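Only a single protein chain was left out; the remaining protein chains are all shown in position.
Labels run A, B and C following the written order; every chain starts at residue 1.
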């Protein structure tokens, strides 16, 4: 609703907006509020309207909360949604995020009342279905990873990393010495060092070699008896598979350390090869990447962790077990468990979606990896020579170019990303890997078709040409989005982190002490 | 997917499109097709794969049908949908169409498996719920119309009109003479004469008086013993209530005719006044207008018909009856019935939504009419003096202005409607009522809030100013829509009514003999 | 009220702007004598609506909790999750008939695609944007034929046409001076073509036959086409089980002038009988007599491909009583659902649905024929539906099965008074039925003899 021109006596819009007089932004929901409006109703109270709470413990009305009707809410959120780019609009090649198609049947299954309206603390006898589903998901992930057991509890990849490292620590502590350090290549995602830190470890960064992979000599040198684990992303964030993974595992194991695999990129070899066979001891997976649970604008995710036999005693509590009679139960009696990382069983709704996804592919799930790798290499072939490729080792599911050439014209990866929006695409990842300056980290995923990939390549090439012929058009991009380039620096300089009734906004930024 | 720039060797887009290189249109689904792609799967056949059909009765493959995957289908229809304007985007003041908010709970209820997955030919014992719901809807509509019975069978308003007139004809025939003519005011919707025609009647058009209402003298003169019925829209399509409705009914009844009410505008007095008390003998309702079932881009609708006692024997077959023991059954044994107008019971899914809607308001449903009439009059107040108002009798739920003033500047109602799109609104109805040249038929409905109405009024005023200051901007409108002004004349001149593989299209237009 | 966005303060300000003191003043033109508040229960909240409607829903047996073999013009075929969820999008759900093409390209292009799918499946040149459902589609087809063949007043309909379709035709025809004669079925369940041929004469404007017919039998389009055309009548092919179009010779290949019927099988849930999806397709030569909406391809002011409603001069809002039909609102959203379904399944999937349905039906035929006391009276080839004759009355038998969560079929006694039909029922099978379900039906029949 265009409140700005809400006054019947208002004059015609300013000249600049003549052709497009409608305000392009949607008011904040609180600005749609109006005294006395209601958007809900509840059944009349069918019991005495008593309050047994002492006045001193009660609050007054929630000052500033909304008064608004259903039609306005429906319109507000429908209009807001249309300001978003989504996978269902077009290719979303956000590197490392695996923005693949989210099959709709998974949403339907997750909404079945026996899952969506069930409660994990109901008596076991009436939870048979929920327990069986989670158990089956664990079996599938065991088969795909080739590891001994899987915990489904972690809420996302980062929490999975923490759980994994905590299990390593528990095993080492049991063996006498938890050790002090975790090794992490400089190409790793930020959550790796952060998770190691919250597990109580010092982080030692390993410099990648010229191929963009782990340097075995560097590893040899760093891999002391003080090192609890090497956190390796396989394939790494450059999309390169550590082809010497077996030797890496030997080196780590030789010193009594554990090999942790960040499985965020499992999409590139799921169903093709098994981490367990590579000597990987512990690995988290992102169900919201490899197994297609939707990203929802930033979650929810789910980060199951698969572990080798020796870490099984330390799995988070509870585990889901199957009795000989085929019934299922939660096992809390696990004295060596690291404990819990959250309430209940995990992001159960994601379990339903992921198992539905795995069931859709079944024993042909390797096609996912094959498609993802084919697509990434097709894009690589289409852009090689147009954009700079710092590391030219074979690519798996993603390829990381850089803006090196364009930077000479003063155009950077961020600008190229913004300009891609005008071509109808989401930008690639540009914030990492940190070892590629001006990175353009492109992950098409297996659910993009050739024509879409061709269109993306054509757009990237067209932009490269624009950088030569008319860099301004790229530097000022985007030109066609709901809002023009957004001032992110300004957002941090003058912090406005919540809506306040008009007039009071200004104060917020300054209130900080 | 931008197939147009699908070739990696393609050159940069043409200058005009520099800022917005993405093709704005979505390919036709058949253009997304590609040999060997599949978007579905079925369970493996669990019985012998036999065919008992003689080869002569079998077809070959469906030449030209799609080969496409789920992700492409999801993307295609998501992208297409974004080219539509909808109620959930903004005010949709399409006169006579009652574009009100469609409550989401109604959609949820209609999808309950006991309704959406049920079959009307199941044994009565296992249809108790579906029969009871339909029976309850009839009871509610009886109460709201003050008439004796209601048939839910008609698929939409137009079919309801036909059913109503056929019942009138049956009753008259039974009385000895079906008569030859139906009277219809010149302000009526096109379905009225069309329906009367398909009921076998000649149509006599009645000229409206200067107030825009029915002229009693004209009626007196036309109302002969040869007239089966007067089809009156209440309030009429100008949004004016026939304040002499009681005399009108007397005149019609005095000559043994029936008073038919086109209830498409029931929204303006539902819960306030009862048609039965006005002397109306038969009336159709549009569940997809007054009772909020969604329009779905052109249906499905539902057009129940309420009738007075004397027409009850002629209701379409079957009727839904309640036994004394509270069970329900379908009564096919109705010898004087006009028969059926369609298969099964009607658009049942709309019954569920409509009853949910009626239940949400219950005895306060009059608020709907009060809100609708308040809003229309508020817009009328805001635009009077800016746009010409041919008939200034009091408005109910809609108001019909015209482009008389703007036409002097060469700007017509169609242009004004197109320009409204740039302001973020859907145009009003411009194709009728035919008695207002250059009509702007505005029906805000009760679910628009004041700020939205203010914005609409401001936009209409701004456009009126533009017509004065800069008519070109209006004549060339819309400027901000997914496609620019569409050549509707061209569509009719060179008929292309289906997709054909490239190269064969041209022939289609000419193939006509 | 939660759906009414006008607060008391807003209302008062609006009344002031209008210049009246109360909303009641705006209703002055309604005679006081006819005003009355409705005697309805108080408003229900969403929570109560969920309880109440959930309770009603739970009283019905349905395809998701029963072994399901009901058909007779309404079939339990597969509907994809992507189609189901797409219909929630407000842009599809809450938009009107696309009168304004600049803001309706989504709906317009989808209809254009739907028209194309129907043309491909029926092997015809032109299809409309949808009609209400199968029975009224047949009426529209016959009225169209009547306009095309001037001066003839008689339509010959096969008894193999769905009885509710035929009843609907009678309802529409009764006052239009049009006559219907019905051609009998032969012993094998198909239309007796020679008997039909004898009924066709120079007063006949159309011959309409349904295939698979109401008893499930596949008709011989070619022979019927010949019978019609030899006397200058138009041949109207009727299809009530549209899934069959992917496997059986389409009417268009057998010379049909008009094809019409019910497309619910192509992506529309059963909805307890509605909303459904009527369709009608014809030859290019006849396109100006087609009823209902048509979408055509054109261009926008910048020359880009665009779509718009076209040939509206056929329609009631312009032609009024001379229109080709009185239809206005049609089945838009169902046409979208069907377009999504046909696009998703496509060439291969539509065919597989049809062939699986047929193969499973053949399996069930054999199982039932083997149950003592039961027989299959018709010998003609069938697609996915067939008549079973029970040792005793069919209706009570089916009620007994229903209590066991088996919806075993539809009793013919609903439409027929013939004694033999009292023991007969129609059984429909689709790709949704499992072998276990079919075995359980055969077993249950065996037990209920």
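One rule holds in what follows: a residue touches a chain if its C-beta (ideal position, glycine included) is under 8 Å from a C-beta of that chain, and two chains touch if they have at least 3 such contacts.
Note that the structure is a prediction, hence the values are computed from the model and not measured.
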| item | value |
| --- | --- |
| Of B:74, B:368 or B:496, the residue in touch with the unshown chain | B:74 |
| Candidate in contact with the missing chain, chosen from A:209, A:224, A:310 or A:359 | A:359 |
| Residue among A:21, A:263, A:301 or A:438 touching the omitted chain | A:301 |
| Missing-partner contacts on chain B, residue numbers | 34-44, 67-72, 74, 78, 103-105, 107-108 |
| Interface residues of chain C (partner: the chain not displayed) | 46-47, 54, 64, 78, 80-81, 85, 88-89, 431-432 |
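What we mean here is this: only the chains that are shown with their structure count from here on.
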| item | value |
| --- | --- |
| Rounded Å distance between chain A and chain B, as computed from the means of their C-alpha atoms | 44 |
| Centroid spacing, where centroids are CA-atom means, of chain B and chain C in whole angstrom | 19 |
| Contacts with 2+ other chains: residues of chain B | 70, 74, 78, 82, 86-89, 101, 103, 382, 447, 449-450, 452 |
| Residues of chain C touching at least two other chains | 1-6, 10, 42-44, 46, 48, 80, 82, 90 |
